[in-house]
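A single protein chain has been removed from this complex, and every other one stays in its place.
Right after this comes chain A.
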């Protein structure tokens, strides 16, 4: 049974949307994805989503009578998990066609949940007392150790933001499109040394949705799921085993590549969750595209930029395109666009695209291998 993505769409707008609630963002994305798939809500019998308002309300609001629900909430990678879980559920006969939604009022906080991190939680006892203030002071903690052990320079870290802006420059929907230089990055405001503002992701409002089903049920040229993998490591960044590599990235990537039966040379296009500039560096190494310590120079030499041999984060990524908080949905959307030949910054002849999603701060990860062709 071939599992496909038969519909994919984002909200009409991304960015600063104070006129839309979190739920509205989910529902607009869902309706856009149904239209993209040429389906109606009556074709859907499975619903997966994360965060507010959850799969019950999404199904109810759309008038769907679900036979299968998945509320797996493991951070920004959750949507990759949902695709993987939906594929398993469809193969097992639990449902036939799954709607996966994301909506997040990350910037405007309209109808958005408040973080529930009590002083008796794990993070409340062992990290919050030290003045951490969200991901910019936690996700970033690994970078200096990586830099010491591999020789990555501040300039090479800045090159990640420069490379991704080159893609965003070609994407009219990207929040930031003006080309930048290493000097611009290093001159931007220090947020949490060694990270400058331009090495940190955006904070935006937006949403996206996917429809996963069988090839037979798809009504338009589908994107095939060749393989997937998922894993997790530490719930708090301070307990990550090795600050220079993500075990969850490695395990999810190995599983996805093995199931798909592909090698790195088969990959035409790559999306790596980029909440901060160091994350694509870890992703390139942990997925095995380059060896340890080589990702910084690889990006700086232009290999992931337009015209390079491994186009990476071609929507501009979380650093330049959009980042609602749980960015993984947008990474999948860009892979689908590239495989359909519909991307704003289209790469020629993309047949295999890999998506690596991060959840929390190196806490969870999932990898999808997608293709324009059947397995």
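Couple of notes before you dig in:
Criterion: a contact is a pair of C-beta atoms (placed from the backbone, for glycine too) under 8 Å apart; a residue touches a chain by one contact, two chains touch by 3 or more; residues count from 1.
Here is the rule we go by: contacts and distances are computed from a predicted model.
Here one chain is missing from view; checked against "Zn-ribbon domain-containing OB-fold protein", "Lactate utilization protein B", "Heme chaperone HemW" or "N-methylhydantoinase B", UniProt names that protein "Zn-ribbon domain-containing OB-fold protein".
Within the set A:110, A:128 or A:186, the residue that contacts the chain not displayed is A:128. Among the residues A:194, A:227 or A:311, only A:194 touches the chain that is left out of the figure.
Checked against the full complex, the one of A:68, A:243, A:273 or A:362 touching the unshown chain is A:243.
From the options A:19, A:145, A:264 or A:291, the residue with contact to the unseen chain in the full assembly is A:145. As for the chain not pictured, it touches chain A at residues 118-120, 122, 124-133, 136-138, 140-145, 148, 189-195, 236-239, 243.
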